[in-house]
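Removed from the display is one protein chain of the complex; every other protein chain stays in position.
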Amino acid sequence: MNHADNDTQAVKLTGEEVAKHSSRDDCWVIIHGRAYDVTEFMPEHPGGPKIILKYAGKDATEEYAPIHPPDTLDKYLDQSKHLGEVDMKTVEQETKEEDPEEQERQERIKRMPILEQCYNLMDFEAVARRVMKKTAWAYYSSGADDEITMRENHSAFHKIWFRPRVLVDVEKIDTSTTMLGTKVDMPFYVTATALGKLGNPEGEVVLTRGARKHNVIQMLPTLASCSFDEIMDAAEGDQVQWLQLYVNKNRDITKRIIEHAEARGCKGLFITVDAPQLGRREKDMRSKFSDVGSNVQSTSGSDVDRSQGAARAISSFIDPSLQWSDLPWFLSVTKMPIILKGVQRVEDVIRAIGAGVHGVVLSNHGGRQLDTARSGIEILAEVMPELRRLGLDNRIEVFIDGGIRRATDIIKALCLGATGVGIGRPFLYAMSAYGLPGVDRAMQLLKDEMEMNMRLIGCSSVDQLGPDFVDARGLSMHATTVPSDTLGLGVYDPLVGPRESKL
Amino acid sequence: MNHADNDTQAVKLTGEEVAKHSSRDDCWVIIHGRAYDVTEFMPEHPGGPKIILKYAGKDATEEYAPIHPPDTLDKYLDQSKHLGEVDMKTVEQETKEEDPEEQERQERIKRMPILEQCYNLMDFEAVARRVMKKTAWAYYSSGADDEITMRENHSAFHKIWFRPRVLVDVEKIDTSTTMLGTKVDMPFYVTATALGKLGNPEGEVVLTRGARKHNVIQMLPTLASCSFDEIMDAAEGDQVQWLQLYVNKNRDITKRIIEHAEARGCKGLFITVDAPQLGRREKDMRSKFSDVGSNVQSTSGSDVDRSQGAARAISSFIDPSLQWSDLPWFLSVTKMPIILKGVQRVEDVIRAIGAGVHGVVLSNHGGRQLDTARSGIEILAEVMPELRRLGLDNRIEVFIDGGIRRATDIIKALCLGATGVGIGRPFLYAMSAYGLPGVDRAMQLLKDEMEMNMRLIGCSSVDQLGPDFVDARGLSMHATTVPSDTLGLGVYDPLVGPRESKL
Amino acid sequence: MNHADNDTQAVKLTGEEVAKHSSRDDCWVIIHGRAYDVTEFMPEHPGGPKIILKYAGKDATEEYAPIHPPDTLDKYLDQSKHLGEVDMKTVEQETKEEDPEEQERQERIKRMPILEQCYNLMDFEAVARRVMKKTAWAYYSSGADDEITMRENHSAFHKIWFRPRVLVDVEKIDTSTTMLGTKVDMPFYVTATALGKLGNPEGEVVLTRGARKHNVIQMLPTLASCSFDEIMDAAEGDQVQWLQLYVNKNRDITKRIIEHAEARGCKGLFITVDAPQLGRREKDMRSKFSDVGSNVQSTSGSDVDRSQGAARAISSFIDPSLQWSDLPWFLSVTKMPIILKGVQRVEDVIRAIGAGVHGVVLSNHGGRQLDTARSGIEILAEVMPELRRLGLDNRIEVFIDGGIRRATDIIKALCLGATGVGIGRPFLYAMSAYGLPGVDRAMQLLKDEMEMNMRLIGCSSVDQLGPDFVDARGLSMHATTVPSDTLGLGVYDPLVGPRESKL
Partner (left out) sequence: MNHADNDTQAVKLTGEEVAKHSSRDDCWVIIHGRAYDVTEFMPEHPGGPKIILKYAGKDATEEYAPIHPPDTLDKYLDQSKHLGEVDMKTVEQETKEEDPEEQERQERIKRMPILEQCYNLMDFEAVARRVMKKTAWAYYSSGADDEITMRENHSAFHKIWFRPRVLVDVEKIDTSTTMLGTKVDMPFYVTATALGKLGNPEGEVVLTRGARKHNVIQMLPTLASCSFDEIMDAAEGDQVQWLQLYVNKNRDITKRIIEHAEARGCKGLFITVDAPQLGRREKDMRSKFSDVGSNVQSTSGSDVDRSQGAARAISSFIDPSLQWSDLPWFLSVTKMPIILKGVQRVEDVIRAIGAGVHGVVLSNHGGRQLDTARSGIEILAEVMPELRRLGLDNRIEVFIDGGIRRATDIIKALCLGATGVGIGRPFLYAMSAYGLPGVDRAMQLLKDEMEMNMRLIGCSSVDQLGPDFVDARGLSMHATTVPSDTLGLGVYDPLVGPRESKL
C-alpha cells in the first residue's frame, strides 16, 4: 500500500473535524483510516454523487472497499485532496440499525453445510445464495433482461448427448492440455469476473491460490477488487496468468495497462469485445431498493435514477467505439498473444483470424449483456465446422465460456473443437461460501468428474475427443412450447399412486 | 363539451322527479348532471337493456363514463330525449355497500411500488394488475378463448436468437426511423386500444402526451373513451397521430369519420380487418359474475345471457361484410395513407399491395380475436422473404404488433423486415398504474433498452438491422410436449443440494 | 317396461322373506321392487360374483340401475328366476353410514356455479368433477395407462395454428353440413359413450333431447344405461341417430341388434374396431379401493383381483377375433352405411375403402385403450394427403373424435379434411352437472364459438375450409423435453417484479 502521502502530518485528524464537512459543497470522507476531500470529485464519480453524500463526513470504508481496488484513490484523486490520517478512536461509531434480513443471514451462516457436503459446482451456488450479502449475490448472480441467455448457457449443454465408445483402455486418464502455449492440468481456466471482494474479503487472490494448486490459468479482470499487482504478487513460481481488458477511451491508460501486464509476465491479453456498454441487470438494480419504504411517486419518469447497480457504476470508462481497425495498434504494443473475448458469430471469427489475433472466446459475457444471445457452446457448433471447411481451424485457438458446471460440459466443448473453457461464477461462489478450501474443492470435484467421464466416454486423453462422441443436432433449436391450455390442464384429474391405508 | 341543448330550462330537475321514471316502460337516467329519457333507446343499447335498468331513475355517471366517449349522447340519443340539468344536491346518494374486494384494492394502492421500481414493461403490468379495478383489468388483460395466442405473441420472440457482431463503432446510437413519411425517435408507435378511461380517468389523452414527449406516433382508437377531438386536441405542435378505424355498417358514418380525421390532420388510416366481430374473451365475461351469490339454475341453456363483457357491448356496429372490393372506395374518400391492420398471411399481404394500400399491420389483435392464430412476428418471417423474392418488399410498409415487451423484441422485428412495431397494453398498464409519469418512464425504459441492445448487437442505426443478425429458425415451431408421465414423475425423488446443518 | 312376468302373483313378497336368501348358494336380490333368484347366474356375472353377494337378500337397485339397461334382466335372466313383486314397505331400509366424502360432495353440489357461469366445454368438466360421485367420475374421466394419449388428444390441436384470411364477407355464417346423407346444423355429432346413468338418472335420452334441439346426430352406444329402444323412443320427428356396435362373439346377437336398429330407423352403423378388449383404466380401477382400510397383504400377487373397474366388467362379450374378412357379412346384413370406428393408420383407411365401407372414424377411443396411440387429428393429417394422392379422398367419409373442446378444434379438423367430428365426454359432463340445460348450453356455446371463429378465419361456410387455413407442421412432433436440471434450476434465483412498499 502506498498511502504514504501527507503522512508526515504531526497530528491526526479527528472524527469531529471530518464530520463538519458533510454537505454537497464541502464533502470529506474517511477511507481506511484516512480522510479525503471529494467535493470536486463527487460529480464525476462513476457511481453517482448520491452514494458519496450518504457518507459525507463519515467513515465510508465498508461500502468502499469491495468495489474499489486499493490503488483507486491514488490513481483518480489528486494528491492535494488526500488529507491524512484520522484518529479513528475519535470517529463516532455508527450504531447500525438491527436489520432482520442481516440477522437471518447470520443465522444461515451458522447453519452452513460443511464443505464436504458440496458434491458439485451447483452446490456452492446453493450455499453462496444463502450466505452472501443480498447486494453481492445480486451482483454476481444477475444477468441481462430476463436472464434467458444466462440460463440457456448451461441448459444448452443438455441438448448435447454422448456417443461413448466402450472397451478402450481407460486405466490412466490424462486431462492435461495446452492453452496459448501453457501446459495446464485441466482444460479449463478461471475466467475474469469483477469485484471479488463482494464475496470474500481477500478478493481475487483467493482464486490465484486455487488456480496455482490445480495448475490451471487465472484470467485477471480489469474490474478486480484487488489491484492488478496484488493478484500478480499472489502467484507462485511459474504460475501463468492472463489479463482481461476493457479498453479505455483513453488509449494511453490502456497502453500503460498492457505494458505493465506484459512486464509483470502476463501470458495472454483477452480484449473484451462484447461489452461496449455494461448490461442492464435488473436483479442487481432491484436489489438497491430494499430499504425504500414510502410510496411517494416521482413526478417524472424520464429522470431515470442513476443508481443502477454495481455494473454500470464501474464501467463508464469503456470505449464503445472500439473497432476492427483498432486491432493493429494492439498487436503493435504487445507481444502477448491477443484473444478477442465475446465473439458471437462465425463471420467475426474468420475476420479475427484475418486480423491476426491468436484466439477467440465464444462468449456472451455470462448472459450479462444481450439477452437471447446464443450460448458459447452453440456458437462453437456453428464456428468449427465452417473453420474446418475453410481449413482455418488450426489458425486460432477457440475458447468458450458460460454455463459450464459439470465436467461433461467441458468434454462436450472439447468434442466440438474448443481448446478449453472458461469458468467464472462457480469459483466465485465457492470462494464466497468457503474461501480457498471451497475453490480447492470445486476444482478437485471437477477433476474427479473429468477423469470419471473421460473414462466413461472411452477417451484417455483430451486429444482423443472429437465431434464423433456427441450428438449435438438439437443444439441450435430454440423451442418454446405452445402456451399452456390453462383450463384444460386445470380440469385434468391427475393420476395418483397407491394411497396409504388408514390405521 | 356541447351539452348546451335544453339548457335554457328555468328550473333544474330534481332527483325525486327523475326517480319516478324507473321502469322498463318509463326510464330516465342521470349522466354528468343531466337527465335523459332512454325508454325507447333501451332495446337498442349495444350493451343490453339490463345494465340501463340497473340505473333507472338514478345517476349512472360512474358506470357510464369510462366506456362512452363524452359525445355519445349527442350522437346517438335524439335531442328530444335530453331532459336538461338536474339539481344534483337533490339526488339521493347511494350508500355503497362495503366491498371487501374493493377495500383490499385500496390497501394495495397504498402499498404501490414507487415508479422507480419499475424496470421494464412487465413491471407496469404487475402493478396494474394489483391496483386496477377487477372489471377494468379483465377487459384490458383478456384474450380470446384459452389466451394461447395472446401469450404466444410475446413468447414467439424467445424463439428468435441474436447473432451480434462485435468491434463496430457503437458510440452513438440512432434509434430514429421513418413511418409513413413521419420521422420518429423510436421504431414503435402507440397502437389503438379501447376504453382508456377504464384505467385512468383522463383516458387516451395521457398516451397522447407521452407520445409527444418521446416523439412517437399515437394511433387513435375508434372505441376510445375520449372523443376523437379530445385526443386530437391533446396533441401539441406537429405531433403526428393516426386513426384506427372499425368500419361501420353505415358507410356514411364511416365516411364522416374519415373526412373529419383527415381534416383534423391525421396522417394514417388503419382499417381493422381482423375483427368482423369482436372476440369472446372469457376472462372479461367471467368478471361480470363476481357478485352472483345464489345457485339458482337457469332452466334453459340456450338463453345465453347477453352481458358478455365490454368488448361485445361496444362493437355491434362493425360491418362483418367488409371485403376487398370495398377498398377502392376507401382510397377514393381520403388522401391519408391506408393501412390494413390485422393481416395474417402472406397471400393477403400480396393482395393488399395489389389493392394499392400503403401498409399492413401483421397482427392478431393482441390475441383477443382468434385463438391459435399466429403471432405477428411469425407472420412477418413468412411474409418478408416472399415479398423479397417477388421484388415487392419496397412496395409497402409492414408493421407488426402483439407481445412486444422488450427493446430486443423491437430489434428482432426490424431485423426481420418490419418498418416499426405497435405497442398497446404495456402503455395502458403504465397509464393505469402511474398516469403520465408511468407512460413516460415506460417509453424511457424502452429507449434505454433500445440503445443498449443496438449497441450490443453491433448496429448504430436501425437501417443496419437485417435478417443476418438473428436465428429465427425455431419461430414457426408450434410444439407441445408429450403429456407428462404423471406417475413416473411423481415417484422420482428429485435431487437436492446440501442441507443446512442442525445447530 | 315389460316386467309383466309373474305379475299375476296374489301376494307380494316381503323383505323378510327375500332376506333369507343371502348366501352364495341361495341368493336373491331386489331390483326396481321385484325379486330375482341370481344363485345360478352369479358365477357368470360379467362384473364378478362379489358385487352381487354384497347385496344378497337386499335391495340392489341403486347399484344396479346406472350400469344395466332396464331390459337386462329380461334378456339375460331366465323368466323362471323372476320371483315377482316385493312389498317394498317391508324391506329394511339400510341406514347408510355417514360418508364424509359424500357429505363433502353434497356441500359442493349446494355451491355449484350457476349454468351461465359455464363459458366453454372445459367448464362443464370442472363442475362435473366436483359434483359427480367419485366412481362415476373415475369411469368417465379415466384413460389407458398413463393417460398420455387421452391428454394428447386435445393437446394435439394446439400444434395446429391458423392462417386466417381477411376482407371476406362473413356477415352470414353457415355452419351446417351433411354427414352420411343427413343435413346437420353443425359439423359435430354426439359420439357413443357408455353408462350414461352414472352421470344423470335419466341417462342417454338427455343427450337425445339435446341433439334434437340443435339438429345434430347422436350415436347410440352399445353399452348404454338406457335400453336401445328407450333412446330411439326419445327421438322426435325426423331426428337422425346412429348406432355404435361392439361386435358380439355370438353373431346371432349382433345380427339381431343390427336388424333391430335398421328397423327402428338408425341411419349409420359404427363398428368399433379399436377395442378387441376394453382397456385398463387405472384411475377407474383405483377408485374401487376407496374404502379399504387395512394393510393385510395378499399372499400371492398372481391372484389379480377381478374387480377392475366398470369398463372390464361390462365388456366380456366383445369378439377379439373380429377381422377384415368379417366385413362382407356386415355389408350383407344391413343397408345402413357402415363406418369403422377406431381406425388409426392410413393403410387401414385404404383397406377400408377397398372393403366397401362408407366411412371411418379416426379415433383412439378417447384415449381409453392404447396409451401413446396417436390422436385422431394427427392420423387425419397423415391420411388425407395420401388419399388425395391416390384419388381416394371422395370415396369415403372421414370422421375423427377425441379431445375436441373448442370450435377451433372442429374447424381445424375440417380444414384437414374431416367430414365431421365426434364429441363425447364434454356432453356427458354437461349432462352430469346440469342435465339437459347443460347439454343445451354446451351445444349453444359451441355454436357461438363456431360462428365467431368461422368469421375470424374468413370462411362463411364449412365447404370453404381447407388445408390452406392451417399450419399443421408441428402436429406429428412427439417431443419430450430433456429431464430437468434439478439442481441447476433449484439454485437459480428467479426474477421478481416490483415489491410492494411497506406502509
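Letters A, B and C mark the chains as written, and numbering starts fresh at 1 in each.
Just so we're on the same page, a contact is a pair of C-beta atoms (placed from the backbone, for glycine too) under 8 Å apart; a residue touches a chain by one contact, two chains touch by 3 or more.
Remember, predicted model here, so these are calculated numbers, not experimental data.
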Among B:Asp37, B:Asp59, B:Glu282 or B:Glu378, residue touching the chain not depicted: B:Glu282
Sole residue of C:Gly199, C:Gly268 or C:Gly488 that reaches the chain not shown, by the stated touch rule: C:Gly488
Of A:Ala19, A:Leu77 or A:Leu456, the one touching the omitted chain in the full complex: A:Leu456
Hidden partner chain, residues of subunit B it touches: 120, 122-123, 125-126, 129, 137, 141, 146-147, 151, 154-155, 158-159, 282-283, 286, 289, 292-295, 405, 479, 482, 485, 487-488, 490-493, 495-496, 498-499, 501-502
Interface residues of subunit A (partner: the chain not displayed): 110-117, 119-120, 146-148, 150-152, 155-171, 213, 406, 408, 434, 437-445, 448-449, 452-453, 455-457, 471, 473-474, 477-481, 486-487, 490-491, 497-503
Chain not shown, touching residues in subunit C: 108, 110-114, 117-119, 122-123, 126-127, 130, 145-146, 148, 273-274, 276-277, 279-280, 282, 285-286, 289, 292, 294-302, 304-305, 319-324, 326-327, 340, 342-345, 347-348, 369-374, 476-483, 485-488, 494-497
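We take it that only the chains that are shown with their structure count from here on.
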Copies subunit A and subunit B touch via same or different residues, half shared test: different
Separation of mean Cα positions, subunit B and subunit A [Å, integer]: 42
Multi-partner residues of subunit A (each touching 2 or more other chains): 122-123, 126, 146, 282, 286, 289, 292, 294-295, 479, 482, 485, 487-488, 495-496
